[in-house]
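With one protein chain removed, the remaining protein chains of the complex are shown where they sit.
Up next is chain A:
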Amino acid sequence: MSAVHGANPLRDAADRRLPRIAGPSGLVIFGVTGDLSRKKLMPAVYDLANRGLLPPGFSLIGFARREWQDEDFAQEVHDAVEQHARTPFREEVWQQLIQGMRFVQGDFDDDDAFEQLKDTIEELDKAQGTGGNFAFYLSVPPKFFPKVVQQLKKHGLADQKDGSWRRAVIEKPFGHDLVSAKELNEVVHEVFPPNEVFRIDHYLGKETVQNILALRFANTLFEPIWNRSYVDHVQITMAEDIGIGGRAGYYDGIGAARDVIQNHLLQLLALTAMEEPASFDADALAAEKTKVLGAVKLPKDLGKSTVRGQYAAGWQGGAKAVGYLQEDGIDPQSKTDTYAAIKLEIDNRRWAGVPFYLRTGKRLGRRVTEIAVVFQRAPHSPFDSTATEELGRNAIVIRVQPDEGVTVRFGSKVPGTQMEIRDVSMDFAYGESFTESSPEAYERLILDVLLGDSNLFPRVEEVELSWKILDPIEQFWDKHGKPAQYQSGTWGPVEADEMLARDGRSWRRP
């Protein structure tokens, strides 16, 4: 019952109207009552169905402790879809989806529940024709990963039978340091082969992130200057305006660097700095990303080239905000970082001597993620210094979110009789040139899991290399000093500004 696309005479590579529809398959979500599942996964499944990208008979199984019937589950999905789906609600799409919706109630150590899950899957294979192809989405805290994975193995749910597949989808965090990451990988790979494990870094599902590759490798305009001869430095920022909210239990002891830099920012760095891959397939991409992550070098003096901070009480966007240490459930002595800025260098011919500044934080000025490639000043200027006083450095800014797009900053003459040159922006906004709502990251990623396309998923090696970069910094922080305090609603601690000032640079205000 395998779906071999090559054998299907109705499929033709030249026929580009036909969308990539996933083959017969189903999705099992563990922790289906959680926020991620309600706000992102369920709406994404609906949006995919609405766009006609799910196979007929696609099935969705929810697994959680809640005492629900199939109908309650369907109602829950219905509400989640109505609230959070990107595309309008359409009854006929819903009718298609609801036929394959099941709920299995149980704990993760409940053998009966997993037997029931097995029965449900077999029943769906018969009733919906899912062909034994199921992806298990572990939307649960990482401490449950080993348990769930073991249970799947014990009940034969992870067996790759002839022609059908079983896949595991896991969310960050992938461990909290190199050792724990390796342990986690061992646990998962013992049950699922490496090529059937999909690690979700939802940033990679974003159109703008995929566009980094298009921008760099489909154009001739940028690549010739994308190196140390022209680039002065690169700033990668991911700022949030919210605090830790209700995630105290998860966040304390983890901190911004492990939560964001290890995965999102280092992935963005890899895409920005990597060499051109031989092709756009998963192996070639992973090879280049691994290469560049392997070439990342930490500065010698970690005290001078890293900064961590904690938000203090203040006003954020007109609302009063408490400090991190005053948040519910946080130890007042906590040394957890809510802001982290680090300087990295990449030891290869293209980037030698070009610093990459990575920063992330909570309760900063506004929510924004961007990559700014800042260029060197012109080596010689025929204009006198008063004319170029207001001229900054040229920059290409990839705005990842919100207001996705690309900005190019360069100098232009101010109209008038005097020669005066000032910075202007040339803007490309996704919202302007393309569809007003591009697919959500999770839509793309779930579809890719069902199709078995692993282009946009970080691999084991990438995860481990990222920990190798971050571990020494975390160890240094453990031993030396404590986080600097910064007022909520500002752009981070002064120490971070000083860090760049020492290099004769300054942070962009994103």
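Note that a contact is a pair of C-beta atoms (placed from the backbone, for glycine too) under 8 Å apart; a residue touches a chain by one contact, two chains touch by 3 or more; residues count from 1.
Keep this in mind: contacts and distances are computed from a predicted model.
Engineer: If you look up the hidden chain in UniProt, what protein name do you find among "Cytochrome b", "Glucose-6-phosphate dehydrogenase assembly protein OpcA", "ABC transporter substrate-binding protein" or "Methyltransferase domain-containing protein"?
Structural biologist: The missing chain's protein name, per its UniProt entry, is "Glucose-6-phosphate dehydrogenase assembly protein OpcA".
Engineer: Of A:G34, A:G106 or A:G129, which sits in contact with the chain we cannot see?
Structural biologist: A:G129
Engineer: For the full complex, which residue in A:P9, A:G318 or A:G504 touches the chain that was left out?
Structural biologist: In the full complex, the listed residue that touches the missing chain is A:P9.
Engineer: Considering the entire assembly, which residues of chain A contact the chain that has been omitted?
Structural biologist: Where chain A meets the chain not shown: residues 1-5, 7-12, 14-19, 21, 23-24, 49-50, 52, 55-57, 90, 92-93, 95-96, 99, 126-129, 131, 427-429, 432-436.
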